[in-house]
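Just one protein chain is left out here, and the rest sit where they should.
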Amino acid sequence: MLSVEQFLTLAAILFCIGLYGALTKRNIIIVLVSIELMLNAANINLLTFARFGLVPAINGQVFTLFAMTIAAAELAVGLAILIALYRNRNTSDVRDQDLMKW
Amino acid sequence: MFSGFAITGQSVAFFLISLFVIACGVLLLSLRKVMYMAMAIGGVFIGVAAVFLMLEAEFLAFIQVLLYAGAITIMLLFAIMLTRHDEVEMPQKLTAHPVWAAIGAAGLGFIVLWAVKFSGVKWPTPSAESPWQGEDNVKLIGESLFNQYVIPFELVSVVLIVALVGAITLAKKEEE
């Protein structure tokens, strides 16, 4: 028998992996990927509660759909920025992008 | 710990899938070459799609495969190709930063896990049968989307357009 905790635990682990990746990885692409990982974890939660919640409803799935759409848009813009950055500064290392401190 | 846990086909499948997803996630963290990392994330996406299936969200599972495992992974590969595709993630020196990041991530994970499992919260008992009584998943989503969520749906379409145009503008070669 499946339980809510299983899915929540999986999502939490996935989220933490994504968080660690986003905080430590040097390549901007990987950082973006890590963020996608976190979004996926959140999606799992949404679907879990849509299926096993106190009041099961299709809304959770619709929300997940929206979240995925936004994630796709975000990734597209993020990659575009990455390309522009790479063209101008010839690097894709997060640590080189530190101009915002001024 | 997992008291009252029955070994059924479903739970075995779930464990295998979870193992696969987490393994891919750890690979993502530990692999050096950026290209391999992108492959690992593809694995994660597919695994998550399987989890979606287990949650009876067939439509979203397909979308997950199409959008993430298909489109996004390919886009990432393109991006990697366009930048320094042979780049290797340097082995991290043991500085304070990753240690603190690990502490932060682990701390968050522990808090969430504690809240989920040991804080005494009563999760609703999962019902074996589907709440949708075998109704077509795509149909349900479609109806909900075009009745209740029409306006968010349209807004999302606007966001997509904006993101599209923005991405093109950003990625366009700047005039000298």
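Letters A and B mark the chains as written, and numbering starts fresh at 1 in each.
The rule we apply is simple: a contact is a pair of C-beta atoms (placed from the backbone, for glycine too) under 8 Å apart; a residue touches a chain by one contact, two chains touch by 3 or more.
The rule we apply is simple: contacts and distances are computed from a predicted model.
The protein name that UniProt records for the chain not on display, among "Phosphoribosylformylglycinamidine synthase subunit PurQ", "Penicillin acylase family protein", "Nitrogen-fixing NifU domain protein" or "NADH-quinone oxidoreductase subunit L", is "NADH-quinone oxidoreductase subunit L".
Considering the full assembly, B:Ala101 is the residue among B:Ala13, B:Leu77 or B:Ala101 that touches the omitted chain.
Taking the whole complex into account, subunit A touches the unshown chain at residues 19, 22-24, 31, 94-95, 97-102.
Hidden from this view is one chain, which touches subunit B at 97, 100-101, 103-105, 107-108, 111, 114-116, 118-121.
We take it that only the chains that are shown with their structure count from here on.
In whole angstrom, the spacing between the mean C-alpha positions of subunit A and subunit B is 7. Listing the residues of subunit B that touch subunit A in their complex gives 5-6, 8, 10-11, 14, 18, 21-22, 25-26, 28-29, 34, 37-38, 41, 44-45, 48, 51-52, 54-57, 59-60, 63-64, 67-68, 71-72, 75-76, 79-80, 82-84, 87, 89-90, 92, 97-98, 101-102, 104-106, 108-109, 112-113, 116-117, 123-124, 126-128, 130-132, 137, 140-141, 144-145, 148-149, 152, 156, 159-160, 162-164, 166-171, 173-174.
Residues 1-10, 12-21, 23-27, 29-30, 32-34, 36-37, 40, 43-44, 47-48, 50-54, 56-59, 61-62, 64-66, 68-70, 72-77, 79-84, 86-88, 92 of subunit A are the ones touching subunit B in the complex.
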